[in-house]
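The complex appears here without one of its protein chains, the remainder shown in place.
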Amino acid sequence: MGKYQVKLTRRNFVKASAAAAALTYGASHFTGVFEPAAADAAAAQEGVKLVRTVCAPNCVNSCGHLVHVKDNRIIKVEPADFPDNRYKRICLKGISSAMQRTYSPDRVKYPMMRVGKRGEGKWKRVSWDEAYDYIADKIKSMQAQYGDGAMAWMSMTGDYGIFGQLISHRIANVMKGTILTNLGIMGDLASNIGFFPATGMLQDGHPWPDLMNCKLNIFFACNYAETSLNDTRFIWDAMENGMKLIVVDPRFSNTASKADQWIALRPGTDAAMMLGMANVILSKNLHDRQFLAQNTNGTFLVRTDNGRFIKAKDISGGSSDEFMVIDALTGAVRMRSDAGAALSGKITVSLADGSKVECCTAWDLIADYIRQWPVEKASEVCEVPAEVITKLAVEYAATHPAAIRISQGSNRYWQGHQGFRNAILLGAMCGNHGKKGGGVSWAGGTLFKTIAAAPPCWLNPRLDEGYQEKNVVGSHMFEDLPQDKPYPIRGIWFNHYNYGTQMPNYNLFIKEIAPRLELIVVNEQLMNDATTYADVVLPACSWYEQEGELVAAWSNYYFQLRKQCIKPMWEAKQDHTIYAEISERMGYGKYWGTVEDSINEVIDNFLEDRLRDINKKELWETGVTRALYSDDFIPFADQKYFTPSGKLEIYLDYLHDLGESLPVYVEPLESNRKPKAKKYPLTFMNVHSVFTVHSQHATLPWIKEVNPEPRVDISKEDAGQRGIKDGDMVKVSNDRGHVVLKARVMEGIKPGCVNIYEGYWMKQFKEGHLPSLTHMELNPVHDAVFESNYAPYDNLVEVEKI
Amino acid sequence: MSKKYALIIDTKRCVGCRTCTVACKMENNVPLGLARMRVFNPQGNLHFDKPIGVYPNLKMYWTPVPCQHCDNAPCIKACPSGAMHKREDGIVDLDKSRCIGCQYCVWVCPYNVPQFDPEAGVSDKCNMCAQRLDQGEEPMCVLCCPSRAIKFGDLNDPDSEVAKMVNQRSSKVLLPEQGTSPTTQYLF
Partner (left out) sequence: MHIPYSLATSYLLLGTSIGLVMWFAAGRFIDRDYNHQVWSRILLTAAVLAVLGVIFAILHLGHTERFMNLLANPASWLSREGLFAGAFTGCTVLYFLLIKRSGVEAVKRLDPLLYLAVLAGLGTFICMGMIYASVQAIPTWNTTMVVLIDIFSGLLLGGFLFLVLTGKELPGNIIKPVITGIFLVLLVSLIVNIAYDVQVRMTLSALAAQGVTVPSLTLITLIRVVIGLLVPVYLLGKSFKTKPELAASAFSIALACVLIGEVSAKIMHFMAAVKGPLF
């Protein structure tokens, strides 16, 4: 902005101190710290209060909002300053949320109790006391009849604050109830199932500014331009800096449209394409043997009879759990040490019982498997031309540093973890892990780190009493709950979860699960598809009404504090308050302090010192502080992984019996090459759009102006075969359900695939509902690592004109 | 030398998110149904974007259209009330208190920028957030653009970022054949 900017800055700097005095508590602290460009103008407006808060509607950006409040009403939001103003940002969703969701006529204004049948939509307004009494009595009677676990809490990620994510955990423990785990049913877990066993981290990624160091970046299933909107600026900066971007996606996504190259693959076959790339790299001998030998568990010896690692104690004379390798110099078996192990080799080992067993290095097993994936075969599976795969593989191997970013698009298949494991393998084969401008990134930032390091004492305030929390896997609900496994669950209290638009197999839930529940309580801001089947709906605060909340981010390493901008609308309360008050009713009031107490307790007890030892004073005063990750932090830069072996574990012996000790590829559950495709030939994706975070913004007036209604994206070819023209009303259906909406006939989607942007409310479809098309099939590999993941894109459907 | 403020739009960075549309509506209290900043897809529509080309050789781009703040603005010439005027800093602004709501500006603008607000009985159009500029702030669309695709500055200042961008990269204006001499320019 040249001189204009300079002038602007200087002027504001001078004015800053004057403005500070006039501003309210919320804003006054950071005027001295940051350049208060926005504060300046608003200060001129009489009676306008500025509050810095955080918008975090399950969105990875966690934008700071500078909220302009006049007469207890939000009149404007602007992006709030950060110590690093590359993170000063906002988007259409955040703006619409502040201005229109907060004041939506759909707001849950008072505690409401159902008067008609479930789903009928008849409600009566009750007082908080009545609601609490009803719920408390119900919980008491259910717990007396079926056991403490009969009442369950289930939360989702509707609010990325620490309470938003974890408070249901705490209330369940206070009430001795069940925690219905959400990791799997969320539909994001396959990523972690691929990432965690290899690295020991649920997720980690190179910070966005590191893209400036990158020469080549391959995005597998990343549509950041829609799903991580505010981070895209870093990508375009890097591209202006010479980074080449290749996007692999069945859709010509907004991100793909910006790339140097778009590779359209068959949905869910990322792993096959990567195996083809690995095959090229291996056969051209381009792999980084030293990196593999040094930093992965590829050198560890594996018994060929059972696929397990052989440990020192298995061998005569040995006793420890240490892994065994072949010494590169002597060729003898020995315990691993820092270096000198052979990457490749076969050897017969005498076991403690005197028997002999054939062993080879893990890498040899992986390499053998890769050799089964000649590029032609990979091409046949993923439907990417062989020469494209070959060129990409060579380019990736030859460019240093080169990065892979892989995200949730590929994770939303039943075998979605395989893409992540193979991506990690590719990164290892080319020595890219832990290198500046390289790496294999799956998200990043601090948000998942805070979840992983969340303090047990806060999550379970009965820890001192020796109370063991009761976890029941949420994604197993469809199988287990109707059978009262592992014990009867008769009530669910949902918070931050619009299960009505986001859950798998919606029809099954309504038919099989809901009728078994004697109590469904929902904390919600809006009367939406989550409240439809509830017995009691409790009005929850919007971000802007909350008393306080601690928010981390995927995008960066900042902690931010939410501060109250306006008084709670109508009778809305923050979940923390609701849960504290119901606990009081039940006689468990002593477990709850104030919101501020909770925030302090969480920070003070984080299990990770870089999160715990943050500058709390700065956080409370300015509303933002950086977790103690340095500016040039690169994950795994020291090649230390948080795995049992400390190495990057590309071979997982405990999955051998499930056939997945190696990074393999299997077909998606509802692949379009399976018999079911005869009846339902189209792969149905339901990707995230830039216009809403799940259901949260889909119905707001400004959002509807720029994105009026749902459409099903269908290729010209598929539409032509079905006589469908753009804008025609069509029915998308499979054996689980159907949805009726208009078609968007376009070239931008691979033939054989259809897509509906997810998040639309039931009332936005002409008939039916999107989540009724999806399923919740369990995956034993997922269950062996964490828990089964919801695979929302792994569906077959047929589309017909109506 | 007098100022010549301009919005420079980098189409290579725009991802079609419509944040500019919404941010503008908030800042300027633009009523529902109208927009001062519209983002067009290649089809020339405001929603349901589709790429152009034939699978798999596709292209996608968006064209955010704020007021073009023309040097030869047909709306100013046409406006009978003198409500539409050019400020000294180059901004084409509308004095709503003078506007009679004849909608002539709606017709004459080849970019369809002025829109009639039936509630208020006057036209509504982008004024580069003049009220913010007067406070020393950037236009709202510039401040909020997630991709940093919209730049603002003084074209008459050769050291300004916008002047440099326009000089260094290939830029074009919309509908040059209309002879309107827009100051809003698009980088490719």
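Read from first to last, the chains carry the letters A and B; within each, the first residue is number 1.
To be clear about the criterion, a contact is a pair of C-beta atoms (placed from the backbone, for glycine too) under 8 Å apart; a residue touches a chain by one contact, two chains touch by 3 or more.
Keep in mind that this is a model prediction, so the values were computed, not measured.
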### Summary
For the full complex, contacts between the hidden chain and the displayed ones involve B
### Task
Using the touch rule from the top, list residues of chain B that touch the missing partner.
40, 43-44, 63, 65, 74, 77-83, 98-104, 107-112, 116-118, 120-123, 174-175, 178-179
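In this text, only the chains that are shown with their structure count from here on.
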### Message
On a C-alpha centroid basis, what's the spacing between chain A and chain B, in Å?
### Response
37
### Task
Would you mind writing out the residues of chain B in touch with chain A in their complex?
12-13, 15-19, 21-23, 25-27, 32-33, 35, 39, 46-48, 50-56, 58-61, 132, 135-138, 143-144, 146-148, 151-154, 157, 159-164
#### Entry: Residues of chain A defined as touching chain B within the complex
1-5, 7-8, 11-12, 37-38, 40-41, 44, 76-79, 89-92, 95-96, 99, 225-226, 229-230, 232-233, 236, 252, 254-255, 257-258, 262, 264, 690-691, 701-703, 705-708, 711, 715-717, 744, 746-751
